[in-house]
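Left out: one protein chain. Kept in place: all the others.
The letters A, B and C name the chains in turn, as written, and every chain counts its residues from 1.
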Amino acid sequence: MQLELTKDQEMFRRTVRQFLERESPLTKVRELADEPAGFDRAWWRQGAEMGWTAMLVPEELGGGTLSGQGLLDLALVAEEMGRLVSPGALVPVNVVIASIVDAGVGGHGKALEALMAGEAIAAWYDGSGVTASPAGGGYTLDGTAELVEAGADADHLLVTARTGDGLRQFLLPATAPGLTPTRRDSLDLVRRHADIGLDEVRADVDTLVGGDRDAAAAVDRQRQIATVLQTAETAGAIDRVFEFTTQWAFDRYSFGRPLASYQALKHRFADMKMWLEASHATVTAAARAVQERSPHAAELASVAKAYVGDRAAALVQDCVQMHGGIGVTWEHDIHLYLRRVTVNQLTYGTPSDHRRRVADLLAA
Amino acid sequence: MQLELTKDQEMFRRTVRQFLERESPLTKVRELADEPAGFDRAWWRQGAEMGWTAMLVPEELGGGTLSGQGLLDLALVAEEMGRLVSPGALVPVNVVIASIVDAGVGGHGKALEALMAGEAIAAWYDGSGVTASPAGGGYTLDGTAELVEAGADADHLLVTARTGDGLRQFLLPATAPGLTPTRRDSLDLVRRHADIGLDEVRADVDTLVGGDRDAAAAVDRQRQIATVLQTAETAGAIDRVFEFTTQWAFDRYSFGRPLASYQALKHRFADMKMWLEASHATVTAAARAVQERSPHAAELASVAKAYVGDRAAALVQDCVQMHGGIGVTWEHDIHLYLRRVTVNQLTYGTPSDHRRRVADLLAA
Amino acid sequence: MSEDLESYRLAAREWLAANLPTVDGGGARLGSDDEAWQRARELQRILHDGGYAGIAYPKEYGGRGLTPAHQRVFNEESAGYEMPLLLNVPTFSICAPAILDFGTEEQKREHLPAVLRGDEVLVQFLSEPRGGSDLAGAITRATRDGDMWVLNGSKIWSSGAYAADYGICLARTDWEAPKHSGLTMFIVKVHQPGVEVRRIKQVNGDSEFCQEFFDDVQIPASDVLGEVNGGWAVASRLLFHERTAVGGGSPYVSGGHAVARVPEPDLVELARRGGRLDDPGVRELIAESHILRTVAGQLVDRVSAGIRGGAMPDPAASLPRLFSATSNERRIDIALAVAGPAAVIPPAGAPGDLGARYLMRQGGSLGGGSSEMARNIISERVLGMPREFAADKGVPFSQVRQSQTPG
Partner (left out) sequence: MSEDLESYRLAAREWLAANLPTVDGGGARLGSDDEAWQRARELQRILHDGGYAGIAYPKEYGGRGLTPAHQRVFNEESAGYEMPLLLNVPTFSICAPAILDFGTEEQKREHLPAVLRGDEVLVQFLSEPRGGSDLAGAITRATRDGDMWVLNGSKIWSSGAYAADYGICLARTDWEAPKHSGLTMFIVKVHQPGVEVRRIKQVNGDSEFCQEFFDDVQIPASDVLGEVNGGWAVASRLLFHERTAVGGGSPYVSGGHAVARVPEPDLVELARRGGRLDDPGVRELIAESHILRTVAGQLVDRVSAGIRGGAMPDPAASLPRLFSATSNERRIDIALAVAGPAAVIPPAGAPGDLGARYLMRQGGSLGGGSSEMARNIISERVLGMPREFAADKGVPFSQVRQSQTPG
C-alpha cells in the first residue's frame, strides 16, 4: 500500500475493496475455479466502469486518473485484487491499453474502446517464440506464444514477433485464422494461461501497434507496467495474509498463552513485517519510476520483482507454518494466496530472470 | 568428531589435545601471527613424532595407523587442530606424503623420510597455472602456482603441470633455480599462502611423481584427502566455538535471566547444533569414503566441503552475534576461529566450486 | 553374530524373491485409498506367514524376537519389493511400541499379534482442533461411568484413521489437576457408535488426514492404556517413538522407508526439459538440493548411532527431524526455481505435481510436531537450556486460557 494517498485515492480504494468483497469474495473465487475463464464478464464490465481500464488512458481518449499518476492509481486496484485473490485480467488488459495509447491509437480505436468499456479482454505476449515474415505488404506470423495470461479467453492478442529487423507488435483478433490456443493448468484457482499456436497467421499492416519500427523499447515499457501491477497485487496479497496470520497468533493459545507471546514466533513476525514493508516500499518506488518514465524505471521494476517475488512467497509459506496443520487444508483460505503469489513469482519473469536483468544493467 | 572411536583413537586424541593445549594455545597462536612461517619447526617435529605425518603411510615404509583407517585417524588430528586454530601445514604435508606413497616411492625416499620425520615441509599445487614442456628427457616448467599453502616456507613443492598430453606432477626442492615464491597476506593469523613463480624451472624425469603418465586421477585423490582434512579441521573449530558460545549463553544474564532462556536465541542454538552435527556427519562420511576409495569418494568429499564450508561460517558468525560487541574485539578469541573457517571455506575449492563439481557428477 | 546376520540376509533374500512382487523404480506403491490399505494388510499377512513380521518384536506377542540389526538387514533386502509401508507409521513404529511399553498383558496379547498379522491397523488420536502442538492441553474429555468411560470431543490430524481399527486416544479425565496430570490414554475402537471420522482434504488433494468426533463413545475401563491420569507418560512415549520413526531410527519399521515416499523430482531432468541444464546457477541449485538430501541421510546415521551407543540423549532424534523438515523446504524451493513457470503452470501433458508439492512444503514441519517444537526440544533437552515459561504450569486445567479459534 502506498502510504500517502490523496482523498480521491482513499475513496477509490474503499470503493474497489467494497466491490470486491461484495462481488468476488473468496467463496466466489473458489466457485470460479471451475469456470473455464476463471471470471465473469459482467463482473469485469463493472470493474471497467469503476475505472480499472481507464487509468493509463489520457482524458482526451476517454480515460483519466485520480491523482495524475495513473499507474499509481491502478496499482491500488491491483493491491485490492491481491487482498482478495481476485480473478480478472488486469495486467494484460492494461498493458495492451497502454501499448495502444503509447503507440498512437491509429486503427485500434475500436479495440481500445471495447477494452476500456470492459466489453473485450486482451492478452499480451512478449516472448521470443513467434516470428514475423514480410508477406504481401504485411506479415505472416508463425510459432508458439507460450504462457499467455488469459490467452484462451481474450478477444484481442497483442503479440510480439521477431523479424530480421527487430521486433514488431501486432494486435490480432482472437478469431484470426491460424491462432490456436491450448489451455494450461495453473496452481492459481482463477488465473488462466494458455499457449497459443500461430500457424501462418496473416497480419496486415493495420494490425501493427507502433508502426513498422523496432518495438523493443515498447516491449520494455510494457514489461515495466506488467511488473508494477503484478508486484502491487502480490503486495496486497501478503498484506492480507500477514493481517489474518497476526490475528491468528493473538487468538491461538498454546501452553496457556497466545502464540504471539513466543519470542521465536515474535521474531519471525518481525522479519515478516519487515519484508512486507520493504515490499510495499519497493513496489511504490517502482510504480513512481515507471509512471515518471525515469531512466531507472527498468532497473527499479526488476528490483521490485526480484525482491517481492522471493520475499512474498517466503512470507506466505511462513504464515502457513504459523497456522500449523490447518494451513495446508483445502478449507483454509491461505492456500489461495500461496497459489497467487507463487504464480506471480514465476510469471512475467522469475526473480532469477529479473536479477539477471539488473546485473545486465549494472555491468553494462 | 567421529562418534565411535577405538580406545587407541581416544587416547591418541587426548594426547594430541594435551600437546596442542600445552605447546600452542591461543596465546601462542597470537604470538606466531608475527612469525613469517606462522609456526615453529621444532613444534612440528614433535607433532611428527606423535604421528601427524605417519597415518597415510604403510607400516613397511615406517608409517602406521591406529585403527587401520589412516585418514580417519588423521582427521582426528585435524579436528583437534581446528579446536585450537593450530598452525602447521597438516594438509599439504600429508597430501604430498600420500601422493608419494600412492605413486610408489621411487626416487623420493629421502623426501618422504624427511617429511615423515617433520624435518621438512611440503607444499602442494593442484591448479592449472603451470605448464610443463618436454625438454632434454625431462621437462621445463613455467607459469605461476597461485595460492599455495606454506608455499614460501616449504622445502619441497609438489607441483601439478599441464602438458600437451595430460597432467604431470613433479616434486621439486624449494631451492630449484627459477622458483620464486611471493607471500600473500591472509585473514588467518598463522596459515600462510604464497604465489610461486616458475621461470624455466628444470624438472628431470626423476622429479616426476607417478611417472610420465597422466596424473589426473592422482590429483583427484589428493583433492579428496585435502578436502577431508580441511573440513575435519573446520568441524573441530566450530565444535569449540559452539562450546564456548553455549557456555556464554548460560553465563550471560540479560533482564535478569540467562541468554539461554530466550526462545529466539534457543532456536538459533538448536539450528547451530543441527548444523554442527550435520557437519560432523558429512565429514565422517567423506573421510570413510575417501579412506575406502569408494566410487562416491569424490562426490562425498565435495558434498562435505560445500555443506561444511557454508554452514561453519554461518555458525561462527551467528556465535559472534551471540557475543555482542565483545565478539568483534581483537581481545576475544572468536575471531581467530572466524578467520580460520573463512580461509578454509574459500581455499581448496569454494563451496560454489564444490557444488559445481557435484553437479558435474550428477549430470554426467 | 555377524555371520548369523549374513545367513539371515541370504535367507531373507531368497524368501523375498519367492514371495513378494517387485515394484518399479519409484519405490513403494502409493495410496491413500481403501484399496491401498487392503493391499497393505494382505502384504503384511504374507510377511507374517513367512516369518518376517515384527522381526524385532518379542516372540510372545507374535514377533520374531530378533535384533534391530536383523530388521535392518531385512529392510535392505526388501528394497525393490512391494511392502506394506502404510503400516509403518504409526501402527508398527509408534502405536504398537507404546502398547508394548505400557500395555497390560491382556492388551499386548489382544493387539500386538493382530497388528503383526495385518489384522489390526492403529492410529494416534492426539492433536485437537484448538490445540496445535500443545498436546497436553487436550480438552477431549472422558468421564467415568461405572465400568465404562464416556468419551466426548474431537481429535484431528490422525493419518489414515478412516482405515484404522483402533485409535490411541488422549483424553482429559481430571479437570482440577494441572494439565499433564489429568490425562488418560485409551485404546478406542474406531468403528463403533458415537465415533464419526471425517477425512480432511488438503491443498494437494490428498485426504489421508482425518478429524474424529466423539459423541458419548463408550470405552470399557480395561481399555485404559497405562495409568488413569497417567496418560501423559504414554503420550510422551508415543512422541518419542514418533520422533525416532520420522528421524529414521525406529527398529520396528519394516521395509526401506518409514513411510511410503513420494518419488523425488528429478532436478537434472527438470532443468534439461527447461533447457537450463548448462546454466551454472541452475547447476549449483541442483547440487545444493542433492547435498542437502545426502547430508540428511548422513545425519540420520550419525544420530541413530549416537542414540544407540549412548553418546547422544534420546531427544537428539529431533536433530534429523529438524534437518529433514527445513532442508525439504529448501529443496522444494529449489525445485521450483529450477523448473521455473512450468512448475506452477505446467504445459499441456506435463506433470503438474511440483506446484502441489510446493503448497504442501510445510508438510514435513507440521507432521510429527513442528520445527518449532523440534527446536525447543533440541535447545532444552539436548543443550539443557531453560524450559519455556508455561502459563499453564501447576494450574488446575479448568483455569487455563484456551484458544479463541479452532483450527
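One rule holds in what follows: a residue touches a chain if its C-beta (ideal position, glycine included) is under 8 Å from a C-beta of that chain, and two chains touch if they have at least 3 such contacts.
Predicted model only: the values in this text are computed from it and were never measured.
Participant: Given that one chain is not shown, which residue among B:Glu49, B:Asp165, B:Asp204 or B:Asp251 touches it?
Facilitator: B:Asp251
Participant: Which of A:Tyr125, A:Phe269 or A:Tyr337 touches the chain that is not shown?
Facilitator: Of the candidates A:Tyr125, A:Phe269 or A:Tyr337, A:Phe269 is in touch with the missing chain.
Participant: Among A:Met81, A:Ala249, A:Ala297 or A:Val320, single out the residue that touches the unshown chain.
Facilitator: Answer from the full complex: A:Ala249 touches the omitted chain.
Participant: If the hidden chain were put back, which residues of subunit B would touch it?
Facilitator: Listed in rising order, the touching residues are 146-147, 182-188, 193, 195, 248, 250-257, 259, 262, 264-265, 313, 317, 320-321, 323-332, 335, 338-339, 342-343, 346-347, 350, 352.
Participant: Tell me which stretches of subunit C touch the chain missing from the display.
Facilitator: Touching the missing chain: residues 279-281, 284, 389.
Participant: In terms of residues, what is the contact footprint of the unshown chain on subunit A?
Facilitator: 3-4, 246, 249-250, 257-258, 260-261, 263, 266-267, 269-271, 273-274, 277-278, 280-282, 284-285, 300, 303, 306-307, 352, 355-360, 362-363
Quick note on the criterion: only the chains that are shown with their structure count from here on.
Participant: Return the chain label for which the distance between chain Cα mean and whole-protein Cα mean is smallest.
Facilitator: Nearest to the common C-alpha centre lies chain C.
Participant: Can you compute the centre-to-centre distance for subunit B and subunit C, using the mean CA position of each chain? Integer Å is fine.
Facilitator: 42
Participant: Using the average of all C-alpha atoms in each chain as its centre, how far is it in Å between subunit A and subunit B?
Facilitator: Once rounded, the distance between the two centres reads 52 Å.
Participant: Going through subunit B residue by residue, note those that touch at least 2 other chains and give them in order.
Facilitator: 263, 266-267
Participant: Name the residues of subunit C that each touch 2 or more other chains.
Facilitator: Each of 372, 375, 388 in subunit C touches at least two other chains.
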